[in-house]
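This report refers to the structure that appears directly beneath it.
With one protein chain withheld, the remaining protein chains of the complex are depicted in position.
Chain lettering (A, B and C) follows the sequence in which the chains are written, and residue indices restart at 1 in each chain.
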């Protein structure tokens, strides 16, 4: 495979608010962007329900995927200009394809849907790469082994770990783009860090990407941005509340469907989702437009719980929350009972959320945030060519490594509690700030 | 009506990328934002199909409506601080409501749908204000006359012209927000101008909003931003192409529906749209999610033309275009015939577009861009308290007033032409840049 | 004293890159800006010699002083709008004057000159406020007690501690402006934080400025910006090197002067500086233009050491440095001796710098960075009206409180070492990275 044969006669550009321009030089990349599977990402939001908290966060996975591609392109092009022999030049195209396509398997409101239906976007990504799709065809036309190779990079089984680490590590192109992009669209300025400087200090070194020691402060800044974005954007309690409602809509629909309930309105791909019989064809028809259309139709569904949840989601009548310092099973049980006593359904009207019952540090050795699997740590390359794990050099990173913060939040609908406050026991009323 | 009675105990804020923060101080404004009709604007994009040209332009009319409100709030608050007697203080709340709600009647992909179905978003806005809606209820609770007054401002029949001109004039809060916002989300930097300076030089004066003469250069800058945004964003030929496809989808669907065609998939609000029997209830269910879901379902519709158009729109296989300097009816007729001869349907596969067959100047006396009705000109207030129309003072504005630029574009599907190029006459081939 | 009597007929504005605009509404403020003592701040750089490291950092104390005034004005105006009774409204003007004038006593390259000549800019500020100056006259015209009151605020002896804390505390207007401004002019983006949000969460409370608890993350972000600015800008080793050279120029000149040396060129205010006989009149003539002119004249001074140091400073031939992990008196002594043996003067050609032998934490309870005196800690105001010191609530601040980082740097001229490397002992050569 010789990527030079596939250069576009003229470079294409996309105007991008985060990177100014995104440059496409390879015909394969251009063709991938124009497939139906990639264009579908325009109908899947990058930040799920966050737009209900930060109204500007309406950007799609399409934008983000282009951004990850562009950062990867810049890193590789700097490696090539620098003439580093530790960078395997023949991996350029497979790396760019993996960067562009790494999110192509995301469904609508991914995190919520995956929890309820136990699907996995990475698995779908691989199926889209390998089964009968336009993407598969474009990749195969370039090189018959390309679909498998790109899938291997995304599944982290590729035989060149340096390629994997560009797409998936503590400082990969994915995170760098989403921090900057999410900060731009939400309008917060916590996520900004000096991308240009970080790109300048990355080096390919013995099968991994490392950071020149002089770039340590830039990495600190990047990790602090991440910390701020997690707490101020990704874990925002209003966003958590909307995710809970969304999850409950899917849970309720599946429950009803399983019980043979006759929906007043249904659509094919959703039916397959609930039956667990989705194939690639139907999976690709699932997008956020379809999910929202279903919610709109269910606003008047006979099942009042489903109708209520859809109303809450579409009209943004979210659950409120109270905060608790520690887990108190007894209290929770009592609350459940009192909720039941005033006609609420605690399985749906009460949700205890501890956003951090997952590996959650901003930076932790061998672990990482929101990932089921470990990601390699950040290594500094000293002037003496020795590698050091960054928290050994940086006091600030050592300090924040392993910080566990977080509290329990109880989410619940406020209106019925206000109405029935007089029926609750005094100390439960006090907990929920209710006055008679 | 005394708006002081309705002040929120604590100011609410929205984080906004364009204005940093949006401040809500009135209970009525807060309640309006939380109505289902206003929340629906989250499902209607501000720039219609522009996201197919500028992938960042995925922002909604919800964001823009908050922005117009915020600019209006700032202007009024400056008028109040300045103690200008020409500003009628009792109009504050009605003005803020009109600013917030001026776009509430927009449907999905408004410009396209209005052309095909001959609806009018301003009319729908008034119906939503006046009929049985949550918005109507919130307004009435504040003051029974408020729905009618707000509607009058939006329809430009209000008895206080100064209020109308804040919402709708050559330099209204609507335009100021959309130029800045569209520039931010597309990522172009043409739309930026010094909003803070413009706000500082606005003055209420004898029933209109005028500009202190010292602010002339800031207004020039604003008008030049407008000029650049029109030509580089709003009239971008790729966006025009996607609007054409979209219009044709709606046209084809209506044509089929009128002919009694049995759609494999249909949904209630769309049926009413095609029958011309929409009421407010169904209109509010129409949003871009629903339109896109319909297109997804029609991808395999039996009518191959509808299926093709939906494929083109969803997968972004847009029409190409060629440019012509002037109208040449004879040539167009010839092209139509040749298109027909190779099996194309010129009613759908050929569209001649002259984006400027409307009053179109960036700034024109007594007329305005994209408006069916005239908007008052920009007046400068001299130190001697005399008013001058701005193009009398500014050489640059005088120079650009009345510039007519624009060319005819012919949009068409490229693939069939490439396939049947050998069947076309040589000079038509040449026109379309086709080689044998 | 009723400041309303002194309102300007029309608000004045300054265009400012950091705050967009700076608004002046009081005649006294306007007149203070136009005094010769305040205009002199245009000839004193805000960041001393940092422009030799960051070429953009050429901004003056004039800009910064306006910025501190503007932030203070915004805070007070928000306190007044909020109607907080804990803010003493009658202190508005004295606070604004103190904000504007707090740096008026700075001399050229303050930190260096103060170390060599043992002067103190705060003392000079008070003398300029209280002695026969245009500033004193403007203040007295407004209110005879104003000079003393403003001086008391700046010296932190004022009887309203809340006023002092606006000008001088862990989160005062001074720091907020300099972090943003220095970041803007150097071009680094570490110093940016969300000023608008911080201003929104400040509250006057029982004689101090506190932060609403919901603003904790914004404060974390501000403290992290400070941390990054200290290490990446203020303590940059190249800047330290230029400060060392500068200090040595002053030391050498004073030494020569004390020894009766006949300078080929001298100027009155410098003579007074060296004699320790500066009065306000001569102090005000001292500025960076004069210091640089002296250095230009001394380029050919007969004393070769002084000439060399001036050449180094003006032509940016700075000292190099090597890093040491810990204090090793024996090694230092050896280096001194070897330097002497090759004709260097270790009193001038060798300087050991530990930038952190001062209270230096980014945030420390009861202490503060670069301050000889303690500053009050940051207090969070909970919803229950209880105050908590911020590091008790914020894990991240607790983590970084008390971090001690820093290494010893040895600064020296590189050229003579390269020339005489063969005369040095091998392990000293190795220390300095010299090859034969």
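Quick note on the criterion: a residue touches a chain if its C-beta (ideal position, glycine included) is under 8 Å from a C-beta of that chain, and two chains touch if they have at least 3 such contacts.
Treat the numbers as computed from the prediction; the structure is a model and nothing was measured.
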Fill in: From C:199, C:280, C:314 or C:342, residue that would touch the chain that is not displayed
C:314
Worksheet item: In the complete assembly, which of B:143, B:221 or B:414 touches the absent chain?
Response: B:221
Worksheet item: Which residue, C:86, C:288, C:347 or C:389, contacts the hidden chain when the whole complex is considered?
Response: C:288
Response to the item:
For chain C, residues touching the missing partner are 14-18, 20, 34-36, 39-40, 42-43, 51, 54-56, 58-60, 62-63, 66, 184-188, 267, 285, 287-290, 292-293, 296-297, 311, 314-317
Practice prompt. Kindly note down the residues of chain A that lie in touch with the hidden chain.
Written response: 13, 20-21, 196-197, 200
Practice prompt. Just the residue numbers, please: which parts of chain B touch the chain that's not shown?
Written response: 188-190, 192-194, 217, 220-221, 224, 227-228, 231-232, 395-396, 399-400, 403-405
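Everything below uses one rule, namely that only the chains that are shown with their structure count from here on.
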Discussion item. Closest chain to the protein's overall Cα mean, using per-chain Cα means, please.
Written reply: A
Discussion item. Measuring between Cα centroids, which chain is at the maximum distance from chain B?
Written reply: C
Discussion item. Taking the mean of the C-alpha atoms as each chain's centre, how many Å separate chain A from chain B?
Written reply: 32
Worksheet item: If you average the CA atoms of chain A and of chain C, how many Å lie between those two points?
Response: 43
Worksheet item: What is the distance, in whole Å, between the centres of chain B and chain C, each centre taken as the mean of its C-alpha atoms?
Response: 51
Fill in: Where chain A touches two or more other chains at once, by residue number
188
